[in-house]
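Every protein chain but one is kept in place in this view of the complex.
== chain A ==
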Amino acid sequence: MSTTLLLLADGRFPAGGHAHSGGLEAAVTAGRVRDLDDLDAFLRGRLATVGLVSAAFAAAACAGGDIHTLEAGLDARTLSPALRKASRAQGRALLRAGRTLWTLPTAERELHHPVALGVVAAAAGLTPAEAALTAAYGTVTGPASAAVRLLGLDPYATHALVARLAPDCDAVAARAATVDDLPACSAPLLDIGAETHATWEVRLFAS
């Protein structure tokens, strides 16, 4: 099943991710992320919070968890209305793509992105651990590729950073796939940044 995993985790998979910066655009404009070191810290913070939660929910959805319970759980964990909207928009895009490729067990058109990811991964024949890995990887690569576009960072250096984060990504995914209680870590600056970002006249990314 490894090729299917690569397909789903590929940044070129047409599921709307390219238009979302994972909070990076807000952080860049606020002056919190200016260079590769800042990006390193930003990605680590994101992976340890949003990344772990997303990976755990993706794994739970993939394992056949009740979709509505998981949706409510993510709503409760996502303070920012703008981030709930962004999550659902990406979930919708992923369901559209997933439905074209595989047979989904739900007619739901819009779900939180991690839940959609779990549902689509299961339909593709992937395991909860693989769904968690895809989610954790995506929380890192989305903002990393946005950083290349927004800050003009060297793409080699940025990919080297992602490579350095690979063991952390693996560890977060492994933990997410084995936890008993769904985690509820949060990153307040991401919530605040997302709310500010949503009010801008001029923005390049949807979130």
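In the analysis below, a contact is a pair of C-beta atoms (placed from the backbone, for glycine too) under 8 Å apart; a residue touches a chain by one contact, two chains touch by 3 or more; residues count from 1.
Please note the rule applied: contacts and distances are computed from a predicted model.
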Given the choices "Ferredoxin", "Cytochrome D ubiquinol oxidase subunit I", "Urease accessory protein UreG" or "ABC-2 type transporter transmembrane domain-containing protein", state the protein name listed in UniProt for the chain not shown. "Urease accessory protein UreG"
Touching the hidden chain, out of A:26, A:74 or A:93, is A:93
Only one of A:42, A:57, A:137 or A:205 touches the unshown chain, namely A:205
Looking at A:16, A:51 or A:193, which residue reaches the missing chain? A:16
Sites on chain A contacted by the missing partner chain, in the whole complex: 12, 14-21, 89, 92-93, 96-97, 99-103, 123, 125, 146, 149-150, 201-206
